[in-house]
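In this view, the complex is presented without one of its protein chains, the others remaining in place.
Here is chain A:
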Amino acid sequence: MLELSDVTKRYGERLALDHVSFTVGDGRLTGFVGGNGAGKTTTMRIVLGVLSSDGGTVAIDGAPLTSVDRRRFGYMPEERGLYPKMKVLEQTVYLARLHGWSAEAARRNALDLLERLGLGERLDDTIESLSLGNQQRAQIAAALVHRPELLVLDEPFSGLDPMAVETVQAVLADAAASGTPVLFSSHQLDIVERLCDDLVIIAGGRIVASGTRDSLRAQHATDRWELLANGDAGWLRQQPGIRVVEFDGGWAVFEAESDAAREAVLAEAVARGGLTSFARERTSLAQIFKEVVR
């Protein structure tokens, strides 16, 4: 488990990180969400040790991080980059060997991973000759080839086509399933929402919300209900104690004054027939994000 406690970073007068604390559990896919300049990249760089903090601690399994621990991390920086003139396989093997793998094992890891990422045909192409999407895949291979014990990925999905997004999602989910803590940032809230177990939301250098996705959803749940039926749901407006928020044909979102009023709606819908769905409205990550950042 990775644990940040009161991590602080200053750039001159500006406080970039203000007592940042959160955890990334073993086998948990943790989404790191925040606006531009909120402090995501700074936090990740501090975890990886490429930047030093001005205060606070970063610990792994209870012990403060050392450079030895960090060598076992996998990192995909926001600023993408590999050696443009090196070949895909050669470069991936090189990075694995820098992490201490033997030439033979590094090659095996690299071949296996590149194959899974769909770069099996491009092993001997130079990085600069790859399409942008394939360069991204190679970048992900660079972060994973040494079988890291913790993964930190800064915007791993930006610039990927839908196919590649699927592949990368699967690779990350695999890593988490094998017990690796995974921390990744993304602007694509829908992906984060679909993929993550846990969420950390940062704004202006402060953690404004963190926890499991489901607990955050529960915390920010509204008392709104969603109804979907065949045929027109216009009758809803006549129900006592109900305020219709949104309405479109057979679909409506409403607020109920009381449980009794809501149950009356359900009974009425069942009586009218054709009811296909009746549930509390799901709070989207986008809504939670807007709410906590405000």
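One rule holds in what follows: a contact is a pair of C-beta atoms (placed from the backbone, for glycine too) under 8 Å apart; a residue touches a chain by one contact, two chains touch by 3 or more; residues count from 1.
One rule holds in what follows: contacts and distances are computed from a predicted model.
Enquirer: Write down which listed name, "ABC transporter permease", "Chemotaxis protein CheA", "Isoquinoline 1-oxidoreductase subunit alpha" or "TonB-linked outer membrane protein, SusC/RagA family", is the UniProt protein name of the chain that is not shown.
Expert: The correct option from "ABC transporter permease", "Chemotaxis protein CheA", "Isoquinoline 1-oxidoreductase subunit alpha" or "TonB-linked outer membrane protein, SusC/RagA family" is "ABC transporter permease", the UniProt name of the unshown chain.
Enquirer: Can you say which of A:F32, A:W101 or A:F157 touches the chain missing from this structure?
Expert: Of the candidates A:F32, A:W101 or A:F157, A:W101 is in touch with the missing chain.
Enquirer: Of A:L114, A:A142, A:A203 or A:A256, which one is in contact with the hidden chain?
Expert: In the complete complex, the chain left out is touched by residue A:A142.
Enquirer: In the complete complex, the non-displayed chain touches which residues of chain A?
Expert: 29, 45, 48-51, 67-68, 70-73, 75, 77, 79-86, 94-95, 97-102, 104-105, 108-109, 112, 116, 142-143, 147, 166, 169-171, 173-174, 177-178, 194-197
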